[in-house]
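Shown below is the structure under consideration.
Here the complex is missing one protein chain, while the rest keep their positions.
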Amino acid sequence: MANDIPSPAVPVNYMMKNDAFSQWMGLEVDKVERGYCLVSLRVRGDMLNGFYILHGGIAFALADSAMAFAANTYGQLAVVTDAHIQFPASAKEGDVLIAEARESARTRKTGYYEVTIKKRGGEEVLAKYQGSVYISSRRNPPE
Amino acid sequence: MANDIPSPAVPVNYMMKNDAFSQWMGLEVDKVERGYCLVSLRVRGDMLNGFYILHGGIAFALADSAMAFAANTYGQLAVVTDAHIQFPASAKEGDVLIAEARESARTRKTGYYEVTIKKRGGEEVLAKYQGSVYISSRRNPPE
Amino acid sequence: MANDIPSPAVPVNYMMKNDAFSQWMGLEVDKVERGYCLVSLRVRGDMLNGFYILHGGIAFALADSAMAFAANTYGQLAVVTDAHIQFPASAKEGDVLIAEARESARTRKTGYYEVTIKKRGGEEVLAKYQGSVYISSRRNPPE
Partner (left out) sequence: MANDIPSPAVPVNYMMKNDAFSQWMGLEVDKVERGYCLVSLRVRGDMLNGFYILHGGIAFALADSAMAFAANTYGQLAVVTDAHIQFPASAKEGDVLIAEARESARTRKTGYYEVTIKKRGGEEVLAKYQGSVYISSRRNPPE
C-alpha cells in the first residue's frame, strides 16, 4: 500500500471496542487527531469516594485513557510507563468531565503527553496529568 | 478526653463505609497502622482495558486508596494533591493484587507516601506510586 | 496601605538577590506577572554531564526556579512540595534555554504550575515540568 499509517481513529476505535473499564465508566471519545484526543464522561454515584466526591482513580483513568488513545494514533503500539497527576479540585455526581490530551513531544521510542480535566463548559482546572509512553515496534491494531 | 487521636482504623473504616468506587472494585483493607495501610483486590474482567490487561486507572485507584487511608490514620483530614505512578508490569483477570502504603515523611501540613503494588505472594513489582497530601485542620471522621 | 499585595516583581527580586545557585547558573528573570514567570540561561561547559549534554539537574533547577518565582508573585511564601519532569530532548554547551512557568490552578493553601523548557527561538520541547507548592501563612518578602 502507498501509505501504511492508518487514520488516527482506527487504533482508538480498536482499543475502545474491547476496553471493558472505559465502557463501565461510560467514557466517550469526542475527537481524535494525530497525537491528540478529547474524551468525556458523566460522574455517577458509583464513582465517588468516602467523601462523596469523585474518586481520584476515576479522574486518573479518564486522563490515562485520553493519553493512551492520543499516543496510539500513529498506529504503533504505545504503552504507558509513567504518569503524574495533580488534583487542584474535585467533581461531584452529575458533573460532565472532559479530558483533553495533547502531545508535548515524541521521539522514535518515547512519547510525552499532557492532559487537562475540566467540567464541560467550565474553565476551572480539576486535574492536570503528565504521562509518558514507550513506543514498541508492534502495530496497533495488530496486523 | 485524655486522648483525642482515634485508633488508626477509625478514620479508615469511616472512609471505606461510604466509598462507593472502592466497594465496586472489591477493595479490602487488610491492615492499618498509623501512617500505613495494606489493601487488596481481585482483578475482574470489567477492570481490563482494550489490550485485555488491567486498566491503569484501577492500579492507580488501588494505590491511591491505600495512600489516602494511610494518610488519614491520624484522625485529621488529608487530601491528595499529587501522585506519580510507574507501570513496570501489568496484571490480568483473576490476579489478586496487594498495595502497601508507607509514610516517607510527614510535616504539620503535608504528608509523603510510597505505595508498591505486587501480586499476592509474588515479588515482581507491578506499580510504584509516590503521593503527597495536604493535611487540613478538619477532623476525620468529622466531629 | 490600601493594598497589601506587592507588585509581582517584588518577591521575585527579593528571592533572586540572595539566590546563590541561580546566580551561579547565570539565570536571568525575563518577565514576571502574577502567577507567571519567564527565565533563561546559557548552557556552559560546567553544566554538562558525562555524556557532554546538559545535566538533568540544571534543567530541573531552571524549571524549579521559574515555578518558585511564579508561585511567590502573590507576596505569600510558597514552598515546593512535589515536582515531575519529562526529558524528551537535551541541550548542549552554548544553547540559550528559556523556561516559562504558568499557573494551572491555585487554592488557598496549594498552587499548581507547569513549566516548558525550549531553546530561545525554537519550538522543540526539551523538558516539561509540573510542580506543586504549599502556600504558607508567612509573607514574602518577610515584613
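Letters A, B and C mark the chains in the order given here, with residues in each chain numbered from 1 onward.
Here is the rule we go by: a residue touches a chain if its C-beta (ideal position, glycine included) is under 8 Å from a C-beta of that chain, and two chains touch if they have at least 3 such contacts.
Just so we're clear, the structure is a prediction, and the values are computed from it rather than from any experiment.
Partner chains of the missing chain, restricted to those shown and counted over the full complex, are A, B, C. Residue-wise, the contact with the chain that is not shown comes from B:125, picked out of B:9, B:96 or B:125. Residue-wise, the contact with the chain that is not shown comes from A:109, picked out of A:17, A:109 or A:138.
Touching residues on subunit A toward the chain that is not drawn are 81-82, 84, 109-110, 132, 134.
Subunit C meets the missing chain through residues 14-22, 24, 45-52, 55-58, 60-62, 64-65, 68, 79-87. By the touch criterion stated above, the residues of subunit B touching the omitted chain are 84, 86, 88-89, 104-107, 110, 112, 114, 116, 124-125, 128, 130, 132.
As a working rule, only the chains that are shown with their structure count from here on.
Between subunit A and subunit B the centroid-to-centroid distance comes to 22 Å (mean Cα coordinates, whole Å). In terms of their C-alpha centroids, the spacing between subunit B and subunit C amounts to 32 Å. Residues of subunit B in contact with at least two other chains: 81-82, 84.
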